[in-house]
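The other protein chains are all here in position, but one chain of the complex has been omitted.
Order of writing sets the chain letters: A and B. Residues in each chain are counted from 1.
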Amino acid sequence: MELVVIVAALALLEYTVFLLLAGQARGRAGVAAPATVGDPRYERHFRVQMNTIEQLVIFLPSLAMFAYYVSEPVAAGLGVVFIVGRAMYARAYVTDPARRGPGFGLTFLANVVLLVGGLIGAAVRML
Amino acid sequence: MELVVIVAALALLEYTVFLLLAGQARGRAGVAAPATVGDPRYERHFRVQMNTIEQLVIFLPSLAMFAYYVSEPVAAGLGVVFIVGRAMYARAYVTDPARRGPGFGLTFLANVVLLVGGLIGAAVRML
Partner (left out) sequence: MELVVIVAALALLEYTVFLLLAGQARGRAGVAAPATVGDPRYERHFRVQMNTIEQLVIFLPSLAMFAYYVSEPVAAGLGVVFIVGRAMYARAYVTDPARRGPGFGLTFLANVVLLVGGLIGAAVRML
């Protein structure tokens, strides 16, 4: 179980970095809370953070399901794909939002395989 | 355990559909990232997705707690109420945001019962 727990923790550490970068960009741009718009660079960092939450909501439970019902090493591998895809996404988005596609696609693909695979694995186990 | 895992996975699949619909609405409306406003139809889809995250944050851990400490079949039934309520919510919101109340109420009610029931179940077990 530890393998997949470590992958989950690394994905959360990556998210924590995005959160800190968004906070730093807010400070540098002088965007006062509660506003979340007003500076293009801050908005990009903020959207990287928010979109990562949007994906983590699928990722964490699906990683656990897939690891339990299908295969823990494969789940861990797909988790690494998720983490790498998110890094690509964040890097591209901050440079030019139009280039965020490949990183998004990689994380989304990992999520879909984990979720659908985990669902099928649980259904097969129940029958 | 599989019953409630399958219900959780179906709720995540429903959320994935909302995520794809929001992405499609962004493309059709031509709202360029990082903006999340500027087109009413896209904004509705985006808020359906975001509000679903706001509820999933309660739903997934509460479903697990209730299933473990109270009753797995009842947890699964409340999970189905959540999924149906979310579908009603999404359908109504995209048509007319003012009509989102019933679907929201249904998912929120399921969440409150799962959360408070799970909390009481865990407290009773500890004592």
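Keep this in mind: a contact is a pair of C-beta atoms (placed from the backbone, for glycine too) under 8 Å apart; a residue touches a chain by one contact, two chains touch by 3 or more.
Predicted model, so just to flag it, every value in this text is computed and none were measured.
Engineer: Of the residues A:53, A:81, A:109 or A:123, I need the one that contacts the missing chain.
Structural biologist: A:53
Engineer: Identify the residue among B:1, B:74, B:87 or B:119 that touches the chain left out of the display.
Structural biologist: Among B:1, B:74, B:87 or B:119, only B:119 touches the chain that is not shown.
Engineer: Would you write out the residues of subunit B that touch the absent chain, in ascending order?
Structural biologist: Listed in rising order, the touching residues are 40, 43-44, 46-47, 53-54, 57-58, 61-62, 65, 69, 93, 97-98, 100, 111-112, 115-116, 118-119, 122-123, 125-126.
Engineer: Please identify, in ascending order, the residues of subunit A that touch the omitted chain?
Structural biologist: Listed in rising order, the touching residues are 2-3, 5-6, 8-10, 12-13, 15-16, 19, 32-36, 49, 53, 56-57, 60.
Heads up, the rule we're going with is that only the chains that are shown with their structure count from here on.
Engineer: Rounded to a multiple of 5, how large is the rotation, in degrees, that superposes the C-alpha trace of subunit A on subunit B?
Structural biologist: 120
Engineer: Can you compute the centre-to-centre distance for subunit A and subunit B, using the mean CA position of each chain? Integer Å is fine.
Structural biologist: Computed from C-alpha means, the inter-chain centre distance equals 19 Å.
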